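Below is the structure I would like to discuss, written out as structure tokens.
With one protein chain held back, the other chains of the complex are shown just where they sit.
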Amino acid sequence: MLRLEGITKIFGGLTALKDVSLSVTTGSITGIIGPNGAGKTTLFNIITGLYTQTSGDVYLNQKNISFFPPEVLAGIGLVRTFQNVELFGQMTVLENVMVGLHTKSHSGIFSCAFKMPGQIKEERYIREKALQWLEFTGMADLSGIQAENLPFGKGRLLEISRALAVEPRIILMDEPAAGLNSRETAGLAHLISRIRESGITVVLVEHDMELVMDICESIIVLNLGKKLTEGTPREIQENEAVIAAYLGDG
Amino acid sequence: MLGGMLTFFFLVIFGLPLAPSIILAILISTIVGITFERLAIRPLKNAKPIRLIIITIGASIFMRGAAMLIWGKDTHALPAFSGNDPLYIAQATILPQHLWIFAITILIIIASRLFFNHSIIGKAMRACAYNAQVASLVGIDVKIMVMLSFAVSAAIGSMAGIIIAPLTMTSYDVGIMLGLKGFCAVIIGGMSSGLGTVLGGLLLGLLEALGAGFISASYKDAIAFIILLLILFFRPEGLFKKKETERV
Amino acid sequence: MAIFISRKLKTMLKIKNINTYYGQVHALKNVSLHLTEGEIVTLIGANGAGKTTLLNSLSGIVPSRSGQILFNDTPINDLYAHQIVKMGISQVPEGRQVFKPLSVEDNLELGAYLYNRKRADKTETKKTGEMVYGLFPILKERRKQLAGTLSGGELQMLSIGRALMARPKLLLLDEPSMGLAPMVAQEIFQVIGNLSREKKTTILLVEQNARAALKLANRGYVLETGRLILEGTAASLLENKEVQRAYLGKDKKEIWER
Amino acid sequence: MTKEKRQILIFLIFALALLITPFFLQGSYYLNVLVFIGIHTMLAVALNLLLGYAGQISLGHAAFFGLGAYISGILTTRFSLDPWLVIVLAAVCAATIAFVIGFPILKLKGHYLAMATLGFGIIIYIIFNETVSWTGGPSGLSGIPSLHIGSWIFDNDLYNYYLIWIITLAVMLLSINLSQSRIGRALRAIHDSEVAARVMGINARVLKVQIFTVSAFISAIAGSLYAHTMTFIAPASFGFNFSVELVTMVVVGGLGSIYGSFLGAAILTILPEFLRFFHDFDIIIYGLLLIIINMFMPGGLISGLQSLAEIAAAKMKGKTRGDA
Partner (left out) sequence: MFKNLFRIIFTLLFFVLLAGAAVAAPPIKIGALFSVSGPASFLGEPERNTAQMMVEQINKAGGIKGRKLELIVYDTQADATKAVQAVNRLIKDDKVVAIIGPSTTGDSMAVIPVVEKAEIPLISCAAGIKITEPVKKWIFKTAQNDVLAVARIYQYMKEQKISKVAILTVSDGFGSSGREQLVLQSKDFGIEIISDETYGPADKDMTVQLTKIRGSAAQAIICWGTNPGPAIVARNAKQLGIKTPLYMSHGVSSKRFIELAGDGSEGIILPSGRVIVADQLPNADPQKKALLSYVNGYRKQYKVEGDHFGGHAWDAIMLLKRAIERGGDSPAAIRDELEKTKDFAGIGGTFNYSEQDHAGLTKDAFVLVQINQGDWKLIK
């Protein structure tokens, strides 16, 4: 589904990523792990169009999406969440998810201002759909709360709900478990599995190894900007190179 | 950044005997700068730039109003520092005040270069500008540094106002245009590059004069702002600064 | 269960039950630890375990919400970052954050920012400077260069050197090997070892590279999702399978949630 | 749904209150002040769409106001075109200019955006001032015809009041609609986090330019109406100071609130009337107001009023509950 070929990214004189190639199969949950500074977030930013790579290409379903800006990527079904939770703080939970449905609606400024019949119908659709997604993530009862007043764990869930509202084919999550307690993490694991079951491919960068080992079918390890190895959780746990990368080779 | 905006606040009138009044004027405007920072900017530490801009505008209106009440609405002429008789150098004539401006500008540039490149406080200020958190980790009190930067920009701003006043005269509403053009010069030259700013200022003056000569003097200011727009559109990092690839 | 090596020496740093929050995230949960003069203690754990947060709480950047931090018996919880430096604690922040627009020399000079008032201090600073150049001869070679032009390893050296300029009693090192090639990382660790051996500097070393850190340290603590889960002598930790589990989550069922 | 109904009710009450106001102010000059409040409200709403919703500052909005006024003024006096036609023409013209400069200008952020819009405003101002043969230069352009429908001429305060306020109310209603639609949500999303908004598929760049264009369009209509009600225009009304005044209106009233814009416009239009008692202090009070409201009431006066109302409502509720 998602394929990277020879991605290299140089910041100033610093090589953050060097010749990284990988692929993600449709309908899988893939984890990207690696020690701090390995280039995981940089890789995410390149895939989602926030950074431009120095060289290399990104393909989504055989289509080269290397230089697509994020808004276009959202339109063709690629969406992401953020490590630090980027909510629209001044808006309610429901409105946040409604923004997620932006690509699924088309009324222009004119029809919005004049409340054309089509727009009213569309608005109703957006609202219903958004509520559906909030139910999916179990947040429907919080829909009227202003997003910046949510507790952190709920904020994460909202961000995921909002991303789901884009109806993506593939969702990239940047450390979804960071800052969550163990119960929330367990809930998250369950949610991610359900997302996959609904046919969406999931890629996550995660530090919580319990989570990664638990739900990922395939894991890619980055170290010092290069791909170290890839494999199933068990393979990774037993791989000496990975253990060395994490624990040091002393 | 705010220094450019602040400059025009302090182009205000002070009309006592010359030498002591200049010192007093610089002192007072420095205090005003510090007060402004303490009362209006510091409480809003993490505010969005839009609110800072609006507060800055509010403060400038307020100070203009205060100046108008204290010194009246009339235009005042400041005596030149040393006489008004032009000097003749070859074909050109030049006023002693021009020499003063020239000398003081050079002095300020040299002083600020020395300050920022060779004094520990100056270096600490630059460190704060680059990365405030790490600066605090080496023992620099960031709050004091921010206050100091307001003080320095206020002092230099008022200094500029004072040296130019004998030529342009001064009144409560003078300075907006000058301040804005100062900002143009800074943008043309590139932020945080002292020499660039001076070159920017020179270039701006030159282009204005050329524009005035070839088109019409009445469009002088328009020319300045068109240049500003063009530079913002095409080279927001300034003409004389190398493009920096900063990791975001 | 802890084994204390140098009981006779004074306890320099004592952290009691601190809780720290990053915004809404509860990043440190009831963490307690202590450091004795002259020790190297390492704090290891996987990404996101809260190691950096602990250092930032210590140095006043992210103050803890509850608990107590005693440095030579003085509470320092409520001090600002710059005041803590004055107390004698210097942090080498993660990611080699030096002042890139300034020269190497200026960076070091700013490290000694606290000592710019008195003349006696200045001569002392000069000596410290010589010491740092002695530790890292490459910095002396490059002292006129802008810090932004240095390589990764050199940046890390400069970052450590800058912290040393404040003549700290306690040096906090945050992942000095992060993102460095193994050879370079090794060099850095060597210097840290020297510092402790020759200069008797007390060091709290945060590392992800557990093996290297434990080889260097006297004692170690293992942090997992904001909690201390293990402590002991470096040698005992090196042998402990639990450490590996904390990193890679192996055999998780047995030790899940304690 | 009840929320929506309540909003419609509020708007109807608001509109009704404004429409019957003249009966209490017959022959008073306050009617004239209210005409200006209407024009200023239109402008504040236009700027609020940009500043309050999309979070993009403009210190040059007086230029669009001026463009509307001058295009109307020039085309009706020098070419005797039909005023109604000219209003549309002027608005389209200003919107086109906004659209063209919008792309490069809205790429900028923060202080740079403020400076660029300010620069644009000053350039336009200088053009008004210097093209004497067209605009009459600094001493102004007089003899602009009043608007009329058939033989019904809008040349007194009462007629002008209804003309301006019906259009202003329409602008307010459309803006409220817009702010509660997907476009409004997208704008607020850009304001809160541009990156996240883009990831959600919002084309931030295009949308910002669109709203800038709409804002200019409304401002130009306000300008045209101003020209036709005043029948005289001079560049001094469209300078930097007025741009700042507009920003003040929006901020004082409340960023992101349409009714707030009305409140801000009303207060800033009436303020000078009673600041006359303070004589020369008005400019100081003006500056202080801007600082204080920004520091202590970031939501503006409207949110202050709202929270007061909520407190009152809560008290009432408490009482009734106590009774029951």
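Should a chain be cited, it is by its letter among A, B, C and D, assigned in written order, with residues numbered from 1 in that chain.
One rule holds for everything that comes next: contacts are C-beta pairs under 8 Å (C-beta built on N, C-alpha and C of every residue); 3 or more make two chains touch, one makes a residue touch a chain.
The shown structure was predicted, so the numbers you read here are calculated from the model rather than taken from an experiment.
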Need the list of shown chains touched by the one chain that isn't shown.
B, D
Kindly state which of the options D:Asn129, D:Ser215 or D:Ser257 is in contact with the chain not pictured.
D:Asn129
Could you tell which one of D:Thr41, D:Ser237, D:Ser257 or D:Asn294 touches the chain left off the display?
D:Ser237
Footprint of the hidden chain on subunit B, which residues?
68, 73-75, 77, 84-86, 88, 93-95, 164, 167-169, 171, 173-174, 176-178, 209, 212-213, 216-218, 220-221
It is residues of subunit D that touch the chain not shown, namely 27-30, 32-33, 36, 126, 129-130, 132, 137-140, 142, 155-157, 226, 230-234, 236-237, 267, 270, 272-274, 276-277, 280, 283, 292, 296-297, 304-305, 308
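Everything that follows uses one rule, which is that only the chains that are shown with their structure count from here on.
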Express in whole angstrom the distance between the two chain centres, defined as the mean CA positions of subunit B and subunit C.
42
Using mean C-alpha positions as chain centres, tell me how far subunit A is from subunit C in Å, no decimals.
33
For the subunit D and subunit B complex, residues of the former touching the latter:
51, 55, 57, 104-105, 107-112, 114-116, 118-120, 122-123, 126-127, 129-130, 240, 244, 247-248, 251, 280-291, 294-295, 298
In the complex, subunit A touches subunit D at residues 48, 50, 69-71, 73-75, 79-80, 82, 86-91, 95, 98-103, 105, 107-109, 112-115, 119, 122-123, 126, 162-163, 166
For the complex, which residues does subunit A have touching subunit C?
12-14, 35-38, 151-152, 155, 175, 178-179, 181-182, 207-210, 212-213, 224, 236-237, 242-243, 246-250
